[in-house]
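Removed from the display is one protein chain of the complex; every other protein chain stays in position.
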Amino acid sequence: MATNDGDSTEGLIDPAFFRGLTQRRYSRRQALTVGAGVASSLFLASGAGASVAHGLPNAGIGTKAWWAKQKLNHKVDFANWPYYIDVLKGKHPSLDHFTATTKIKVNYQEVVQDNASFYAKIRPSLAAGQATGYDIMVMTNNNPELGYLIELGWLIPLDHAKTPNFNKYAGPLVRNPPYDPKNKYTMAWQSGWTSVGYNSKLVKNPGDSVHILFDKKYAGKVGMFSDPFELGSVGLLALGIEPAHSTESDWAKAAKKLQQQKSDGIVAAYYDQSYIQHLKNGDIVVSQCYSGDIFQANLNSKYKDLTLMVPKEGLLIWTDNMVIPLHAANPLDALTCMDYFYSPLTQSVVEYYNDYICPVPAAKQQLLHPTGWNAAALKALKPEIGLPTSVTANSLVVFPSPARIKASHPYYPFKNQEEITAWTNLFLPIIQGA
Amino acid sequence: MSLDTAPDVKASRERPLGRKRKVGRFALPTYSWLVIAYLVFPIAVMIAYSFNRVIGGLQLVSFSWNGFTTLWYQQWSNVPGLTAAFWLSIRLALVSTVVATVLGTLLAIALVRYRSQKFRGKIAVEQVLFLNIAAPEIVMGASLLGLFVTLNIGRGFVTLVLAHVMFSIAYVTVTVRARLAGFDRSLEEAAYDLGANPLTTFRLVTLPLIMPGVLAGALMAFALSIDDFVTSNFVSGSSDPFPVWVYGATRVGIPPQVFVFGTFIFMVGIGFAFLSIVLARKKS
Partner (left out) sequence: MDESVLTDHPRGVAKERHSSGWGKKFAPYLLSLPAGVWLVLLFIVPLFILLVQSLETCSPATGACVMTWSWGELPHQVNLYHQQFVTSLIFAAFATIIDLVISFPIAYWIAFYGGRRKNFFLIMLLVPFFVSFIIRTIVWEFILSNNGFILTFLRTQHLVPSGFHVLGTSYAVIAGLAYNYLPFTALPLYVAIERIDRRVLDAAYDLYANRREAFLRVILPLSMPGIFAAFLLTFIPAFGDYVNQEILGGTANTMVGTVIQNSFLVNFDYAGGASLSVVLLAVALLGIWLYARLLGTSTINEYL
């Protein structure tokens, strides 16, 4: 990759990191194996250029010339989150159609349970310059790990000349996002909102503010997220502060409020995605939640009382992104597969099952009036899902209005590791402290 | 004191059924069966809910009863990651049990047979064993992760075996040693007298006699391995054993197939139990 965006080399190795270290000079070889200089200063997300300096592991990879040399191997290893793709009697219609038309076999594995643990699994291979075993991985933008991957040069840049579907059909939400300008490395899989969910049978007059999470009326029955980035962000929202424009002193204020919430005995526990089970069980009655979980829960008539709130403070929006890790064995197959999911016909089938925010607005029409192979697939899926496709198509949770998208709040874009550490030092003790 | 006024002398031998004795006789067994029932209770719930239907939405276990179905047993392999994790755990447990039992038994023999003069460093070995049993699993898991990362060893099946054998050896040694300690050496001496060399003696005399202890140790090692979560979580890399997979999958909910596998494992255990009764009956 020939482009060198400005003073990128300096940004990777922060002099501050060496303060307090004994004098130690890294040989270039060490730097390569250890990952570009054990940088504690990483320019993340905010578009500092994801620059490729001399010495990054993906130097020279992902260029037009490099992509031109890639061949199809007719297989691809796809790592994704669970329950995130259409499934019909143990098979995936969208993937089956892909294989039928392109002859590329997809080994789909639902091995991403959360960003940190998945990153912990792949990092050793990447740090050692070896393949991870996956060609496509899906990582969220609201945890540091995606930023680490980009900064450390562990992803293969995409060639958008080979992604016609994406170029034509990608929605404004996922096109050229702030955390990955020009979609250099990522193509969104789905987006979603973090909001407030509650049991409408047990919570009368929920109102429309995130303050319900801090309401003493529900003491001991409120669920909060154990992810410090989610927790801190909702604390900021509750104070009326935009997370993306917050300052460190804002973070301290939010931490104070959240600590107070804990001391007041309001929080039942800090959950990962398992909050949804406790909401169903009645252990909690109101909780931070993910938009798609509530939709999926409602498919079971027993849980139709679970409701998604759209707080006046706004919804936090995140995106799960498909990326190709370095040393992937089948990059061209991966890119082909990724682009396949931007066809509106494919997305209609996936979205009918998923109910998160669709990256392809044209899929809405396809749900209402399917024009191709998806017609049969949608029909076959209907008994499993139990709802007509029009419900998904007309859902504002799946195809939000542009106004609602504009009103959604992104997460704070961390500029370097110090900021990440400052944030986690504030909010982790609340989650795991006594 | 004459014999017939001596309290309970006869009682210990012949156990006359005075009223107090009658109650006492049933108290312990009843209590023990209650404890076993308490232990089995969640298993019973698990087995019951492996036959529970799921209505609507994702195929996750529903904890309210929706009706009986054997669907999950028919579709037992429908969750690919789960099936792979299960077989991995079985293979892992078998391999690590064999290795740990052999190593642990040899070590136990060395520890029992030889005094410190003949076995320099015996105290150190005992202290290491002690430390191994005493160390919290999370410390062992974290330290192993540190080792593998430092040495750049990719984490997978091999690292899992290394870890599982590591924490099983001490348990096997302790179990076998406890059995060996009461072992009557005169039988071995008799074998020597009859001209057997140490290897033959071991094979034909010692091993059969300590076999119950060795089997107990092996059983312990197997149970430890198949159930291990903490250490495995740290060193498994991308090949998850069964408990690690289940833990990771619990976020949104668990597929009913998890309960199917759990039931299967439990039935195998029950099978062993019956086998042991049969063998015991045969022996006598």
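Just a few scattered comments:
To keep things simple, chains are lettered A and B as they appear, and every chain counts its residues starting from 1.
Definition applied: a contact is a pair of C-beta atoms (placed from the backbone, for glycine too) under 8 Å apart; a residue touches a chain by one contact, two chains touch by 3 or more.
Only a predicted model underlies this, so the values are computations on that prediction, with no experimental measurement involved.
Contact with the omitted chain, checked across A:Leu152, A:Ala170 or A:Ala254, is made by A:Leu152. Residues touching the missing chain, restricted to subunit B, are 1, 6-9, 11-13, 28-29, 31-32, 35-36, 39-40, 42-43, 45-46, 63-64, 102-104, 106-107, 109-111, 113-115, 118-119, 122-123, 125-126, 128-140, 142-147, 149-150, 162-163, 165-166, 169-170, 173-175, 177-179, 181-182, 185, 189, 192-193, 195, 197-198, 212, 216, 219-220, 223, 226-227, 229-230, 233-234, 242-243, 246-247, 250, 254, 258-259, 262, 265-266, 268-270, 272-274, 276-277, 280-281, 283-284 (touch as defined at the top). Mapped onto subunit A, contacts with the missing chain fall at residues 20-22, 24, 34-36, 38-40, 42, 114, 116-117, 120, 123-124, 127, 144, 148, 151-152, 220, 262, 267-270, 278, 281-283, 417, 420-421, 424, 428-429, 432-434.
Methods note: only the chains that are shown with their structure count from here on.
Between subunit A and subunit B, the centres computed from C-alpha atoms are 41 Å apart.
The residues of subunit B lying in touch with subunit A in their complex are 55-58, 62-64, 75, 78, 80-81, 148-149, 152, 154-155, 237-238, 240, 248-253. On the side of subunit A, the complex with subunit B involves touching residues 82-83, 90, 109-111, 113-114, 117, 121-122, 124-125, 128, 130, 132-133, 272-274, 276-277, 281, 293, 296-297, 299-303, 386.
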